[in-house]
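Okay, handing you the structure first.
Note that one protein chain is taken out, while the other chains of the complex remain in position.
On to chain A.
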Amino acid sequence: MLRQSALGCRRGLATLASESLLPKKYGGRYTVTLIPGDGVGKEVTNSVVSIFDSENVPIDWEKVDISGLENQEGVQKAVESLKRNKIGLKGIWHTPADQTGHGSLNVALRKQLDIFANVALFKNVPGVKTRLQGVDIVVIRENTEGEYSGLEHESVPGVVESLKIMTKVKSERIARFAFDFALKNNRKSVCAVHKANIMKLGDGLFRNSVNEIGAKEYPEVEVKNIIVDNASMQAVAKPHQFDVLVTPNLYGSILGNIGAALIGGPGLVPGANFGREHAVFEPGSRHVGLDIEGKNVANPTAMILSSTLMLRHLGLNEYADRISKATYDVIAEGKTTTKDIGGSASTTEFTDAIIEKLKTL
């Protein structure tokens, strides 16, 4: 997994992270922006907060509790807090599918902070029954352009153009991030997912950028390419062939959801978003969970594991190791697990079981 901060410092302005850009520690403690988001966000971030409390993790939370349904200015509070603290733990904001109001606040936040790289980890969790075992895929997704440009217009009534923007700068940036990640985490290959047979210029630029950066700067990592429809079919049938996938924005979302389904659901997928200066940790499979909101049944594992990635990012590895071990142990024992993975425990019962387990470690 993310052994170290995956924020590369190897080369290039875009992936530069000097000491001055890292989160500041005051009196031995870090301040972290906490954005519960909508749906089950409150419940699963509460779970993290109580586990951190019980472990006396040297972190103070700065809570920004707004809903995705609020006006776009709401996101400013989150942006300002993250600019101060450089690091955050976040649930998902709900974006209504109807055409009222504003667009996705999640996207707005990522763009404003330029947290360009989304990392999501899909690995079977011992104790969770799935059709296929041995899945271990990392999806690294460009987070700020592509199909999510938000540039659309209706040329004449009934004719809409939606622009997908691909740039060389951002394609190379995400490629370097993916190769850095592969090197740091002992991964063998990086595979670019694309549709360059149809979008010859746009996806062609992405694929070529990954291939060139890989060949020139990372000869020790194998570079592969796969067309997105084939990748999706292969992912459900033979997922073991995949290692690190690097994708434009939309394909990352699709492959991420396949990955989540393979390992037992979105409640188990840790994730993070990295920019030059900021890192925001959020579940790797971005589901709001409106349907189970407030019922105390959500699986907080994704958020807990994301928070351990955050602890590693801050260099608090011992806390991270203890919390992730306790979480995996409780799931493996199978006595106190949530409904989504076949158990009957509530969110709080599962959290308490982890806290109890921590006392025994």
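Going forward, a contact is a pair of C-beta atoms (placed from the backbone, for glycine too) under 8 Å apart; a residue touches a chain by one contact, two chains touch by 3 or more; residues count from 1.
By our rule, contacts and distances are computed from a predicted model.
Within the choices "Isocitrate dehydrogenase [NAD] subunit 2, mitochondrial", "SKP1-like protein", "Tubulin-specific chaperone D" or "VPS9 domain-containing protein", the name that UniProt assigns to the complex's undisplayed chain is "Isocitrate dehydrogenase [NAD] subunit 2, mitochondrial". The omitted chain makes contact with just one of the residues A:107, A:139, A:345 or A:358: A:107.
In the complete complex, the hidden chain is touched by one of A:235, A:280 or A:310, namely A:235.
Only one of A:78, A:191, A:244 or A:258 touches the chain withheld from this view, namely A:258. In the full complex, chain A contacts the hidden chain through residues 95-97, 99, 103-104, 107, 131-132, 147-148, 150, 152-154, 157-169, 195, 197-203, 205, 228-230, 232-238, 250, 253-254, 257-258, 260-262, 265-266, 285-287.
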